[in-house]
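Please read the structure below before turning to the comments.
One protein chain omitted, others in place.
Naming follows writing order (A, B and C), and every chain is counted from residue 1.
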Amino acid sequence: MSNLTLFSVSDLLVTVLLTAIASIFPEPIRGWLTNPDLLLGLACLVFGALLLAASMLNTILLIWWERKLLGRFMDRRGAMHVGFAGLLQNFADGFKLFKKDTVQPREADALGFYAGPTIYMVTSLVLFGILPISSGWNSGALPLTLLLALAVFSFAPLFIFVSAWSSNNKYSLMGGMRSAAQMIAYEVPLLLAVVAVVIVAGSFDLTTIVYEQQNYWFWGPLFLALLVFVAGMLAEMERIPFDLPEAEAELVEGWNTEYGGMLFAFFMLADYLRALVGSILVVLLFLGGWTLPTWVPAAFTSFPLAGIFWFMVKTYLVFGLFVWIRASLPRVRTDQLLRVGWNRMIPLSLLSVFLAAVLVTAKCLPVFGCVPSPGG
Amino acid sequence: MTSPVPVPRAAAAAGPLGAALPMAGEPAVPFLEIEAIRSKEFLPAAKEALSSLIAEGGQTKVIDPVFNWAGRNSLFPLHWGLACCAIEFAAAFGARWDAERFGVVPRSSPRQCDLMIVNGTVTWKVAHKLITLYEQMPEPKWVIAMGNCATGGGPFRTAYSVVPGVDKLVPVDVYIAGCPPRPEAMLDGILRLEDLIRERKE
Amino acid sequence: MQPADLEAALRPSVGAHLLGTEPFEGTAGRVRFAREGALDVFRAVKDRLGFRHLSMVGGIDWVDHREVFYVVWSDDARQYALLSTDLPAADPHVETASSVWPSANWHERETWELVDIQFDHHPDLRHLLMPDGYAFHPLLRSFKIHEPEDLEVKSRHV
Partner (left out) sequence: MSEMWINMGPQHPMTHGLWNLRVKIEGELILDVDPEMGYLHRGIEKISEDRHYNEVITLMDRTCYVAGLAWEHLYILAAEDALHITPPERAEYLRTMCDEFQRVGSHIMWYAAFVQDLGLMSPFLYGMRDRDLVLDLFQSYTGARMTYEYMRVGGVRSDLPLGFTDRARRVLDWLTARFVEYDQLCLGSAIFRKRCDGLGVLKATDCVEHGVTGPMLRSAGMKRDLRRDRPYAVYDQLDFDVAVADGADVTARYLVRMEELRQSVRMLRQILDWLDRHPGPAMAEELPRWLGAPYAPVGKEGYLLKRNYPKGVGFSSVEEPHGEAQAYVVNEGTEHPYRVKFRSPVFANISAARQYLVGYHVADIPPIMGSVDVCVGEVDR
C-alpha cells in the first residue's frame, strides 16, 4: 500500500479518463490529449479537488463532533434529529447560509467586507495542501512544510482585522483589534515551541518529523513545548478560554457581528478549518502523526488506509480535548491574556527550546520518550 | 398614421432614419437595425429560456427542496429576552428540552438569524428597536410570537405603554399561546414553523 | 422607636416645618412635614435619627392634592419610617432628596414621570421609564386606561 499516494491516485484517475477520451479522437488530437504535461496539470487539479473535498468534509464532521461532544459535556444530546444522529445538521446549516441574503451594512467598505472573509477562508484552505496526513496523503517534495504551514497560518489576524474594520461596527472593530493583538502575542511562543520540536527532529519537513517519532513520540520529552503549543494554538484558534475576539457576553458576536449568509459561513468554516489544522499540527509534531508505537500488533497497522485512520482518530481526540477545555473553563480578559502571553508563555517556550537542546546534546531522548527505542 | 410594420419603440425613438423615411411597402426600420435589435434581444431571451428550463426541471425538483429542507432544519433564533417568556425560552435550551436537537441555535447578531422569537411583552418604547432588529435580519426570515403578551398584549393589554400584539409591528408566522408557554410549547411552535416552511415551499 | 421618639428628635431642629407624627403599622411612624422645610427635614432625619438608607420615593394623586412619601430605614433601630408631604395639585413641586440621599435620584425621576411631581434642583430630571418626550403622566387619576380597540387590525382575508 505504500506506493499508493494521493497524487498517484489522482494521476491514475486523470490518465484513465484522458486515455479513454483520447481513444475516440484521431491521431493528432489523441497525441495532444495524452501529452504528459497536460496529464500532470490535470492531475494537480484533481489532487486539489480531492484535498478540498476531504478538508471540507472533515471540517463539517468536526463541527458535528464538537456539537455532540459539547452536548454530552453539558448533560444534553446536541443535534440529533436532522439526519442520523444529527450528521446532516451542518449540511443543513451550510445550505441555508448559502441561500441567505448577505447584507452589506451602509457605509461598510465593500472591498474589505467581502475580501476579508474570502481570503481568510482561502488561507485556511491552503494549509491543507501543505500538511501531510499519511505516508501517501502529502504534497510531496516541499522541504520546509512546517515553516510554510505556520507562515500561512499566521496570515489570519490581518484579514480578520480588515474584515472587522471594514464592516463599520464598533463591536466588530473591538473584536478585530483584540484578535490582532492576541494572535500576534501568541505567535511568538507558538513558533518557539515548534523550534524545540525542530531541534529534536532535525528537520523542518513534517514528514521527516513524523518519521523521527517512530520510536518515541515527542510529547514525552517535549512536554513543556506541548503545553505551550496547545495554549498558543488555543489562542490562535480563538477558542475558550482565549475566545476574546468573539466574546459573546460583551462583544455580541465579535468581529463577525455584521456578517450573515455565506460570508458568515466562510468565517465559521475557516474557524473550524483552523481548528482542524491546529489539531493536525499537534498530532504531527507531538503525537507521532500516522505512526503507532512499535509494540502495537501489526494487525492494527496493516489494513488499508491504516495511516489515515489512525491519524484521524488522533486528530479527533486532540480536538475532543479542545472541546473539553471549552466546556469547563471561563474566558480570560484581554489584558490578562496578553500578560500571560508575553510574560509567561515566551519564557516557558524559551525554556522548552533550551531543554530540547539539552536533550539532543546529552543524547538522552529515549529515556524521556514514552516508548523505549528498539535500538537502545 | 400607422406604419405597416410595428415599430419597436426603442428604434423609433433612437433612429432618425426610422422617423424620416416612412415609404410605403418598406419597413419603417431598416433591416440592419432590426437585426441589431434582435441580436440585442437574443441574449436576455436565451437566458430566460434557459432559466425557465432549469426552473421547470432541476430547480423545482432538486434545488428548491434541498434548500427548503436546509432552511427549515436550521432555524437560528435571535438571542434576546424581552420578558417572562425569555426565561422559558432559555429553559428550552437547557438540558431537559435541548432545542439544539432540532438545529435551533440562538445567535446574538441579527445578521445571522432566521427567526425572531418575540418572547415577552412589547412596549412602545422598544417597538422601533424591534422593527430595526427585524429589518437587520437577512431574508428569508420568520417571526414567532411567543406567549400571550406578544400575541395580543396578554394581561398588560390595557396598559398605556404596551403594544397589543407584535403583529402590529412585524408579520408573524406562528403564535404560541401560554403565559408563559412551557418550553415544550415553544419547541412545538418551532416545529409548526418548520411544517409551515415546508408547505409554503419557501 | 415610636412616633413620639421621632417627634421628640425632630421637634427641636425642624419643628417649624413639622406637621405631626402618627403611628404607621410595621414602621416607626409617619412624619408629616410641610414642603417648605423638606431639605431640613431630610437632613435631620438622616443625621439626627440615623435613617441613612432611603428605600423608596413614591407619589399619590389624591385628585385635590398630591402626596409624596419617602420610606427610610435605620440600621441602628432596624426600623422603617415614612415621611410624607402634601403638595397642591396646581403646583406640585418639592425640594429634591437626592442631595441628602443619592439613591433618591432615580426614584424621583420615576415619580416625576408617573405622578407629575416636580423635584427642584434635581440633577438629572429626565424620562426614565417612558420614551423621551412622552407628554403624559400615567399614574394621575385623570389618565384613564382602556381596551385598545382602536388598534385592532381587521384581517384582509375575511
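Throughout what follows, contacts are C-beta pairs under 8 Å (C-beta built on N, C-alpha and C of every residue); 3 or more make two chains touch, one makes a residue touch a chain.
Just so it is clear, the structure is predicted and the values come from calculations on it, not from any experiment.
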item	value
Among shown chains, those touching the left-out chain	A, B, C
Residue in contact with the excluded chain [from A:76, A:100, A:274 or A:314]	A:76
Sole residue of A:171, A:204 or A:290 that reaches the chain not shown, by the stated touch rule	A:171
For chain B, the residues touching the chain missing from this view	78-84, 86-88, 90-91, 93-96, 108, 110, 120-121, 123, 125-126, 129, 133, 155-156, 158-162, 179-180, 182
Absent chain, residues of chain A that touch it	70, 73-76, 170-171, 174, 177, 240-241, 243-244, 247-252, 326-336
For chain C, the residues touching the chain missing from this view	24-27, 52-56, 58, 60-61, 69, 71, 75, 78-80, 82, 101-103, 105-107, 114, 127-131, 138-139, 143, 145
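Basically, only the chains that are shown with their structure count from here on.
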item	value
Chain of greatest Cα-centre distance to chain C	A
Between chain B and chain A, distance of the C-alpha-averaged centres to the nearest whole Å	37
Rounded Å distance between chain A and chain C, as computed from the means of their C-alpha atoms	64
Inter-centroid spacing, chain C versus chain B (mean Cα positions, whole Å)	51
Contacts with 2+ other chains: residues of chain C	none
Partner chain B, residues of chain C touching it in the complex	129-131, 136, 138, 143, 145-148, 151, 153
Residues of chain A touching chain B in the complex	67, 71, 74-82, 86, 88-89, 91-96, 98-103, 248, 252-253, 256-261, 264
Interfacial residue positions of chain B with respect to chain A in the complex	66-67, 69-71, 73-74, 94-95, 98, 100-103, 107-109, 111-114, 136-140
